[in-house]
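The complex appears here minus one protein chain, its other protein chains still in place.
Showing chain A:
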Amino acid sequence: MFDGRDPLYVQIADQIRSDVLTGALRAEEQVMSTTQYATTFRINPATAAKAFTELVDEGVLYKRRGIGMFVAEGAREQLLAQRRASFFADVVEPMLEQARVLGIGVEEIVERLREKEGPR
């Protein structure tokens, strides 16, 4: 966990974002504290705190004084909207690029996608 190229705090923030997206963390649910994060993953507490600051600035988390950090109401919807907006640029276009290299036509991809999705 946390060995990618991005700064550690970005990776921690991404982990929390994806937990919110998948529903592992729900609105109004308390997230692990900076202290818990630091001691669980043996990470510098200031680094962990940077991730929380970023998520609070984005409106994904909010702070309840003296209690801790919680997932904001509407955080999932907000993240979904962002991810949907970047889905084509981040996922579809690189896939098309790969397909072009491999000589796989768009028709073939569409066919496979329909197959995978099954009848509706």
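Methods note: a contact is a pair of C-beta atoms (placed from the backbone, for glycine too) under 8 Å apart; a residue touches a chain by one contact, two chains touch by 3 or more; residues count from 1.
Please note the rule applied: contacts and distances are computed from a predicted model.
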Practice task
Determine which name in "ABC-2 type transport system ATP-binding protein", "Heme exporter protein C", "V-type ATP synthase subunit F" or "siroheme decarboxylase" the UniProt entry assigns to the undisplayed chain of the complex.
Solution key: "ABC-2 type transport system ATP-binding protein"
Fill in the blank from the handout: In the whole complex, of A:E29, A:E77, A:E97 or A:E111, the residue touching the missing chain would be A:E97
Completion exercise
Note that chain A touches the absent chain at residues 2-9, 35, 38-39, 41-47, 50, 94, 97, 101
